[in-house]
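Below is the structure I would like to discuss, written out as structure tokens.
For this depiction, one protein chain was excluded, whereas all remaining protein chains were kept in their positions.
Chain IDs A, B, C, D, E, F and G follow the sequence of writing; residue 1 opens each chain.
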Amino acid sequence: MPDTTQKNDEKKKSGKPGKVVRGERYEIRFSGSGGHGVILAAVMMSEAAGRNPKLNVIQTQSYGPEARGGSSKADVVISKETIYYPKAMKLEMLLAFTQEACDKYYTDLKPNGLLVVDSNMVTKLPIKNSFGFSFIRIAREQVGHPMVANVIALGAMAALTGLVSRDDLKEVIKTRAPRGTEEKNLKAVKIGFDLGLKALKEKIG
Amino acid sequence: MPDTTQKNDEKKKSGKPGKVVRGERYEIRFSGSGGHGVILAAVMMSEAAGRNPKLNVIQTQSYGPEARGGSSKADVVISKETIYYPKAMKLEMLLAFTQEACDKYYTDLKPNGLLVVDSNMVTKLPIKNSFGFSFIRIAREQVGHPMVANVIALGAMAALTGLVSRDDLKEVIKTRAPRGTEEKNLKAVKIGFDLGLKALKEKIG
Amino acid sequence: MAEEKTGDQVEPKKVRFSFQEGKGQPPLNLYLHWCKACNICIAFCPQKVFDPDRDGKPIVARPEQCTQCAICWLHCPDFVITSNYK
Amino acid sequence: MAEEKTGDQVEPKKVRFSFQEGKGQPPLNLYLHWCKACNICIAFCPQKVFDPDRDGKPIVARPEQCTQCAICWLHCPDFVITSNYK
Amino acid sequence: MAQSKNSVRRLVQGNEASMLGALYAGCNFFAGYPITPSTEIAEGMARMLPKKGGRFIQMEDEIGSMGAIIGASAAGAKTMTATSGPGFSLMQENIGYAYITEVPCVVVNVQRGGPSTGLPTKIGQQDTMQARWGTHGDYTAISVAPASVRECFEQTVKAFNFSERFRTPVTVLSDEVLGHMREVITLPEEGEIEIINREKPDVPAEWYHHFEATPNLVSPMAGFGEGYRFHMTGLVHDPEGFPTADTNEIRKKLSKLRNKIVRFSDELVQLETTMMDDANIAVVAYGTAARAAQQAVLMARDKRIRAGLIRPITIWPFADDQIRALLKGIKTVLVVELNMGQIVHEVDRLAHRHCKVESLNRFDGEVLDPVEIFKRILEVK
Amino acid sequence: MAQSKNSVRRLVQGNEASMLGALYAGCNFFAGYPITPSTEIAEGMARMLPKKGGRFIQMEDEIGSMGAIIGASAAGAKTMTATSGPGFSLMQENIGYAYITEVPCVVVNVQRGGPSTGLPTKIGQQDTMQARWGTHGDYTAISVAPASVRECFEQTVKAFNFSERFRTPVTVLSDEVLGHMREVITLPEEGEIEIINREKPDVPAEWYHHFEATPNLVSPMAGFGEGYRFHMTGLVHDPEGFPTADTNEIRKKLSKLRNKIVRFSDELVQLETTMMDDANIAVVAYGTAARAAQQAVLMARDKRIRAGLIRPITIWPFADDQIRALLKGIKTVLVVELNMGQIVHEVDRLAHRHCKVESLNRFDGEVLDPVEIFKRILEVK
Amino acid sequence: MPATVQPSDVAYNYLRVKKNFPNVWCAGCGIGTVMGSIIRAIDKLGYSKNDIALVSGIGCSSRLPVYCDFNTLHTTHGRAIAFATGVKLAKPHMKVIVITGDGDGLAIGGNHFIHACRRNIDITTILINNHIYGMTGGQCSPTTAHDKKATTAPYGNLENTFDVAQLAQAAGASFVSRSTVYHVQQMDKLIGLALEKKGFSLFEAISNCHTYYGRLNKEGDAVSMIQDMKKIALPIKAAKVLPPEKTKGKLLTGVLWDVEKPEFCSEYQKLIDNFKDEREKNNA
Partner (left out) sequence: MPATVQPSDVAYNYLRVKKNFPNVWCAGCGIGTVMGSIIRAIDKLGYSKNDIALVSGIGCSSRLPVYCDFNTLHTTHGRAIAFATGVKLAKPHMKVIVITGDGDGLAIGGNHFIHACRRNIDITTILINNHIYGMTGGQCSPTTAHDKKATTAPYGNLENTFDVAQLAQAAGASFVSRSTVYHVQQMDKLIGLALEKKGFSLFEAISNCHTYYGRLNKEGDAVSMIQDMKKIALPIKAAKVLPPEKTKGKLLTGVLWDVEKPEFCSEYQKLIDNFKDEREKNNA
């Protein structure tokens, strides 16, 4: 566990514990239902973030009562400091592929947290601070494969958060994408990243 | 367990506990090896003693490490008072069918305890206060069946201890003897009882 | 035991049910809330009665072709399909 | 595979070992400490070589009849019997 | 006194008494797998049950035996199995199933020396903690430990009563000496011990919920084939019996498993004391060890040592309140067990600060001798 | 810093880390049976072992898996299995066999919610006591509980080390969250963690006794096929390994099982503390719950509450001496567990008189939230 | 509607529609199809719902009972037959049906399976064989063919498989039958025959787990896997008149074994009745 603590087999090194400075936790949730590949997206995000040696990253998920079906979610917590509690507490950003997931999780967002949705699937937006993209449609139309919607979303979220670089994402996709789908996924992440950047610019600009 | 004690679900009846009067324990051990039927003899002795409503009886045995083979022993504890500890502590009487059993257990006899042996099997008598009978030979010769040696011994010990009556023994044998062997066993117990009485008379007389 | 002979469980039916657009009830009811879009009914219907909708769930596209052969409802693992002919 | 044909495992041996009282060693050694008096050797010896002692353990009563057929030692469950002929 | 047939004094073996107790309680199904030193119970059941219209089956193993008695109980029978350590270990998974599905059944563990195959024909009291913690997950266990042949009978009846009353498996912790010991006793006559049977539903089948919340936390229980159709599962479930992922329902369900027992532990606790009124040294012992301890306490009293005996008969739930009260004013408590120390941890928790907790343990397959215990009383007093 | 291949930071799943830790420790045989949430360990082993010349087998059940790893260890391999509650219950009989025959092997229990089938995809810490008391008979258990992905790796290595050092089975108490969680970590390089292997005999085969009495109570262990022919049995046995009925030998054997661990518990205890130096309220937690507790302690410190955390990593043997010492001067100890209260009983035993023992439990398949714990700290402080 | 065609909505009379639906299975999983067959077979035989117990272990297939409005018992992994034995002996008049998978019934549960066969206890076992552990995510099962892939057989399965029917027959079952989720009407009929058999009867339903088995072994989606079943199946009656080379590699379907032998519950009933007669004689 954390480096700041003392192991009984070492000599107690640290002096008097004073006020503890804790780095900000950055928490992102990917949510959707069974086939949306939210866990893989979260894993890729985590691994990409982890390529920055200064960041600590933890990724968790929760399964429904069953291995299959039902809505699924995957969380990523990123912090410069040691991460103790591994689960998300207050989300910085939430991706929702389904209305059900959106309705279920948006309350976990921080007051200023950002909601990202597939705009064809999630039509009722509970909060204002949100972006909608047609991830699935774009995946089908531009990559020829609805399955890569998760990676497009990943790209967009990477761009929106600014947490991970385009290059790191690419590297990760090369190793984590199912064999034979690397090209498609690289294409998808590029599309997504660009979408994200564009949206960001529009918002800011 | 004992009647003298208090159950929490009853009202505490007994007053101040004073000195507890305990009845004398009368402890008998039957010992031999696998085929000698010492447990059955002990069971019959117990049941016969139990026919006297004033007596409490407990019968225990110990098996060797295996179900078969090795020496075996069976203890009977008889007392007018409640019997707490069920195993024999100091024997009043020890029956030994083999030298091994005799050597192993004679030290458990009370200072004045009585040793009863099959005189053909046990040739080295460790103590003086003992009776020898040719149980097995008599069983073979007079009943035609070496297997009833245990019941002959039972009869003899009943007579020697005076704890159970001839009639009680008979009743017990009728129910406990393996089906079809009742007659032989009744004959055996008579022989044994007479042997015991005779020996007692000789000793006293 | 016809099916034991051929390994096939359903003989094509001779009867053809008449169904005309806008008239009478459709040959089948689909309780799509339970449908998981597995494509079995669509692929197995010998009369090509179904088309998939956007989600892959069946639409009774050619109701007039249905012979009530039962293949779709016997195979549907989700008890979505019932017949209107009894 | 003679024994597979007959179901019997040992053919009676033709050879007869000569043993005379008081001369040479007996045909068999019995390590009676392990013997449990099961009677198998006594009952199974085709030559009736053994008699039981008082406890039922075997005595080599008729050593001169032993053919070294091996039945006794192969069957003895307690490894009591060994042969003196090698 | 006109003696009915049952009230005749007779020589009964402990295992036979367990078997007779089960029949007295109305047990009509037994599934088991032979194991020393419990086998006489199965053998007795094989003999007796068909005569009474009940059914006996020897299963292929202990896992199957435990499964069969749960299945039969779900179908309305009063059921039991008997085993010893190795079999008890194998039964643990299915015992957990009985906890969560709240199926009444009785498991007699005639303890022998362990661990593993251990000492098959020798005594041990080494499965005491296992009876409480043996299966995975959260639950609360009920176990009783007889100390005489008569109690083998009585406590088996009680085990059935507890099991039916609380809809939960109950373990009888017997041991090799008790199981094989014979005592001349008078067996209870019909009606002498109250028999409790599971509460049956009185609602129409449509309204029936197999795990309905009730004031005493125990839900009325229909059996299969009785017109109430319901679902049972080892997954955490809602009151209807269907799997649930609702954290609220989960918490309610698991809490029910605990609370239905903990809240009513006064109904469960059975404790016997001997000469504790003026005692300043208390011996705590159960099962066969308690008999040696009782003798030792008497020896101590002879020497004017103010010893007393606390004998828990119900081992789980542990008699926390009662023992805490009894230990008030006690200087030394000596916990005597035929193991390396198991309930001594519980007594330790309960002992008041000024009270020394000592233990005397034997685990070589023999019963502690009263003299050994007496000597230890002298040492620690 | 020149980074070797291993020292690259990478995203590793808890179960993957357990698997990699085993390989690091030299595990060359794995037998298992799939069960959520442990299955990734078996799957990883199936993939990796043949590459390393080791062997993987999926057995027909958990009983067989446990049997196979004991058999393989007896034949000289370093062996492991992985399971969850239901499988852990099934393994208990054979785990007892490993205790008595003193066979090193590692069992990873990735805990899920129980009892019974319970909550297969949710977290629980409900098998803590089972790891200590799950099989019948007398023995002393070793269990470790990691709290991070890196510790899944490290503690699996340690489990092998303890197992080989003490010739005994060791349980790793992981949990669903840990097992499935991914953390970016740097895996230890070769040589970074010491690897302990069982001591081999150095006497000629004729003199070899498989259970020889030695000063540290652990006997050198030959494997099958290595020229030392010996006997192993689950019956209580003498130093040669042959069954014995001699009470003296029995006592010696069983005492050895306990003492070889109890006497060296200082080697075993691993305990981590956070800000306990000036604490007056101590939180005790382990595994995943400890991570929430750690966060809660930091929250408390922010509010100037002098809270500290005691995190046992070695759960069994319990860190009696260390925790007793740490609790000196503590006013309140709060034991936080994802069950209905298990090690709280141990802490209760150890708490000094003036120290209040409180507990916070959750058993609905979710991890305790740091805020929940923090609030409870405020309540009990 | 032709009389031979099964009505489409009988199932609704037997489903627990209020809860639990849509069911937990993947889209296209054949288990649901088997469930339909079971319900129709029971309906056709006219059994009372109250007299039917469905007992299962753990696995995707073992989830079946929860959806059916009978007496349903979802037990521990592999132990369904043991629990069912208890149910049957406590209520011998009930129809006790075990629902199990290739993993549940043959891996961890293999022992209860062979012993129930041996005892010839009057239980009908419906074994849904998808050649893999579906529930836990695609591990090898005792029916995963040699060389086929599974998550615990990443380089191809090194083990051999059980022939379930042969095993059941050798162990002592009195009725053994097999079909596939392609052959639904055959399934309906064979399940009916199995239910009517007094003694231990087995129906093996070959089903598709495209999610794991199909994906790992590149056998496509549900539709293609089910269509493959059509190709490989061969009714035993047809096989009997074919030369061996034509039946090689085929999956025989139909009633594979059907004999009469003493059944456990009836034997036990005789014993009880004997004692009753004796008692009555003694009383008379």
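Simple rule for what comes next: contacts are C-beta pairs under 8 Å (C-beta built on N, C-alpha and C of every residue); 3 or more make two chains touch, one makes a residue touch a chain.
A quick note: this is a predicted structure, and the numbers were derived from the prediction, not measured.
Asker: By the contact criterion defined above, which parts of subunit D meet the unshown chain? Give residue numbers in ascending order.
Answerer: For subunit D, the residues touching the absent chain are 1, 3-10, 13, 15, 28, 33-34, 36-40, 43-44, 68-70, 73-79, 81-83, 85-86.
Asker: Kindly note down the residues of subunit G that lie in touch with the hidden chain.
Answerer: Residues touching the hidden chain, for subunit G, are 107-108, 110-111, 114-115, 118-120, 142, 146, 155, 158-163, 166-167, 169-172, 261-262, 264, 267-268, 271.
Asker: Contact with the hidden chain only, please: which subunit F residues?
Answerer: Residues in contact with the chain left out: 28-29, 31, 50-51, 53, 55, 57, 59-61, 63-77, 79, 93-94, 97, 223-227, 229-235, 240, 242-243.
Simple rule for what comes next: only the chains that are shown with their structure count from here on.
Asker: Examine where the copies subunit E and subunit F touch and state whether the two sides share over half of their residue numbers (same) or under half (different).
Answerer: The interface of subunit E with subunit F is built from mostly shared positions.
Asker: Where the centres are mean C-alpha positions, what is the separation of subunit B from subunit E, in Å?
Answerer: 33
Asker: For subunit D and subunit E, let me know how many angstrom lie between their CA-based centres, rounded off.
Answerer: Taking the average C-alpha coordinate of subunit D and of subunit E, the gap between them is 57 Å.
Asker: Can you list the subunit C residues in contact with two or more other chains?
Answerer: Residues: none.
Asker: On subunit G, where are the residues touching two or more other chains?
Answerer: In subunit G, residues 25-26, 58, 76, 135-137 touch at least two other chains, as defined above.
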